[in-house]
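What you see is the complex with one protein chain gone and the rest in place.
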Amino acid sequence: MELNLQELNATEFPVPTELENNIAITSLSQLYNWGRRNSMWPMLFGLACCAIEMIATASSRFDFSRFGFEVMRATPRQADLMIVSGTVTKKMVVPIVRLYNQMPEPKYVLAMGACASGGGPFKEGYNVVSGMDKYLPVDVYVPGCPPTPQALLYGMIALQRKIDGQSIANGDDVPWYGVGTAEATPVPVLGPDIIDPRQMDMIRRQAEASARDLDRLGGRELPAATQLVAAKVETRETAAEAEPIDDDALSFVLPAGAAPWAEAEDIREKRRLRALARKALRASRRAAAVEEG
Amino acid sequence: MYGTGLAKGLMLTLRHFVESYVDDVRYGFRKYHHSTDNFGIRQGTKTKGVITVQYPDEKIAVPERFRFVPFLIIEDEDHPTRAGKDWCTSCGICAKVCPPQCIWIVRGNDPDTGRPVPEPEAFFIDIDICMNCGFCAEYCPFDAIKMDHDYELASYDRTTHHIHDKERLSKPNSYWRSIAPTRAYDEMLVRGTWEHKDAAKEARRGAASARGSAPQPAAQTEAETASAPAAAAEAPAATSEATAASAEGATPWSEDEAKREERRRKALERKAKRAARRGQ
Partner (left out) sequence: MVAPALDPEVQTNSTTIEGAIDYLVSARPDAVSPDSRDGYEGIIVAAGQLLEIARMIRDDLGFDYLSSATAVDYLGEGDHMEMVYHAYRTSGGGALVFKAQTDREQAEIPSLTSVWRGADFQEREAWDLYGIRFAGHPNLKRILMWEGFHGHPMRKDWREAYYEEEQKPFDSRWPGGHVHRSEEKNVFGKNVAYPPDIDLGRLMDTSETAVYQSLGLGVDVERIMDKDGFETNELVVNMGPHHPSTHGVFRMVLTVDGETVTSLAPVMGYLHRNHEKIGERNTYLHNIPFTDRLDYISSMGNNHGYVLAVEQLMSLGRRYNEPTYRCEALRVMMVELSRIVNHLWAIGFWLNDIGAFFTPVLYFIQERERILDFFEAVAGSRMMCNYMRFGGLFGDLPERIKSVSNLTNDRVRDYNTMQFLTEMINERIPRTIDELELLLTQNEILIERSMGVGVLSRDDAINFSAAGPLLRGSGVAYDIRRAEPYSIYPELDFDVAVEDEGDMYARYRVRVTELRESVRILRQILPRLEATKGESIWADGKPGAYAPRVPLGEAYGRVENGKGELGYYIVSAGGRNGSMNPWRYHVRAPSFINLTPMGVMCHGHKVADIVGILGSIDIVLGETDR
């Protein structure tokens, strides 16, 4: 027992010396998480096709109330979970970010379906945002087009699992106990195209550069030279959650600070080499098998 | 009388309320027990209304034609000759018919000859773009890409999980046969064999060439690859060279090497002819 408590106390949370061995922080986290995970109220908010499957999930046959996603609230003020169910268009992302800002913390975002995760089949469209995570931190992605009700339920259970793994002791898990109110996500602006205010400086620089080039070239299409390499880096920084960058050649995230084109080439080269190595391995295995057989 | 319509409607809701317990009573406490076979009845047309599926404890098994994200078929590990080999020949048809263009294929090249080999070097599917339409599986001439039935794919991170590479996509043939037995059987009927088209072709060719000057009627509808070595063993040794060849013929790829060389030579000849014609 003594040993067990020692383990439980081994957190970065400062425990007064006189209280050592008397506090079990994990248990409190569990209690807290249990309460939160079982009263996740989603916002009544449907975007596209996936919304229909979300309604099917809420209706009697699948019934997500069984997991405490009790009732859908039409107002963001009463909602804990935003299920982004469908294609996020540039025109719609403005209200969505605004709604997200109005949700009280703790709040979670579940990207339902291919469109909300990464643009989906409509990604190439001119009015489509390629992924909700461009603007909001997404907790769970549910692939599928559309995900079946069971797939959505699986995603929602995955969200509950994620909450289970959180700890009060860890300030990153429960930032809403930090100082003051959370900073609102800047609401995108509809200009000539969608504009993320966080990228405004860059856009201005690009506009100036392109105006110069337009004068010179007299064309609408901008030459490749004006593609700002720096742009890449900054979007990644402004992405709501900084992704841990994997050095693995198969990772599809470009390391920050690198010129994207060169890096992409590099990654491709690595990937190709790996594929070749795998192939050689297979060939040698085959040869070995021949020798044995 | 005013209000009768309302009352009738209320009676209906009451009936629904009562009926919602009828089925529970019928199956008593066994209702969610997996050993009872009442699931099919409760989720079928016989029952009234609709009954909740207790999702993580009981899941509706999806029908055979169900389509979620695609996967690639590879040979089973215990396959005698082609263990772990792709069914995919990187012909690129799936990438062409894919409506949102979410399939990327790197066609493999033979490092020596520089000619394409029928095997993808890399294969990617971006499931954030995939619309689960099933065209790739429908139009694949080699039955090498299929729609998976595993819909439990939710993840916390899309950057690393949502582009499926070849390793992630590959699943053994036996998996496909287990999730869609009827369809796999139908496909077998069309192909004429349980084997991959190329394997069957090779087997036939291997058998025929091993028999050499004494061709047998090739009535091998099943054309198991395993029959190739057997046939080679049966073949009479005409010359010492032929014996060596047939002994090696037990290993299909060395046999194939010669064939390939032959084909390549012919192709080069044809190419030279074409070039000459163009030159004129």
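Here the chain labels run A and B in written order, and each chain numbers its own residues starting at 1.
In the analysis below, a residue touches a chain if its C-beta (ideal position, glycine included) is under 8 Å from a C-beta of that chain, and two chains touch if they have at least 3 such contacts.
Note that the structure is predicted; figures quoted are calculated from it, not measured.
Enquirer: Check the options A:Met92, A:Ala169, A:Leu276 or A:Val290 and report the residue that touches the missing chain.
Expert: Considering all chains, including the one not shown, the answer is A:Met92.
Enquirer: May I ask which residue of B:Phe71, B:Trp87 or B:Phe124 touches the chain that does not appear here?
Expert: Answer from the full complex: B:Phe124 touches the omitted chain.
Enquirer: Taking the full complex into account, what residues of chain B touch the chain not shown?
Expert: 2-6, 8-9, 12-13, 16, 34, 39-40, 43-46, 49-50, 56-67, 90, 92-93, 95-99, 101, 103-107, 116, 122, 124, 126, 131-135, 138-139, 147, 149-150, 152, 163, 178-182
Enquirer: List every residue of chain A that touches the chain not included in the displayed model.
Expert: Touch set of chain A with respect to the missing chain: 44-49, 51-53, 55-56, 59-61, 74, 86-87, 89, 91-92, 95-96, 99, 118-119, 121-128, 130-131, 134, 145-146, 148, 189-193, 195, 197, 199-200, 202-204, 206-208, 210-211, 214, 220-222, 224, 226-228, 231-232, 235, 252, 254, 260, 264, 268, 271-272.
By our rule, only the chains that are shown with their structure count from here on.
Enquirer: Averaged over CA atoms, how far is the centre of chain A from the centre of chain B? Could you give it in whole Å?
Expert: 32
Enquirer: Which positions of chain B touch chain A when the two form their complex?
Expert: 49-56, 59-60, 62, 68-69, 83-84, 99-100, 102, 106, 108, 111, 121-122, 126-132, 151-163, 165-166, 250-251, 253
Enquirer: For the complex, give me every residue of chain A touching chain B.
Expert: 60-63, 66, 111, 114, 117-124, 131, 133, 138-145, 147-148, 150-151, 153-155, 157-158, 162, 243, 246, 250-253, 271-272, 275-276, 279, 282, 286, 289-290, 293
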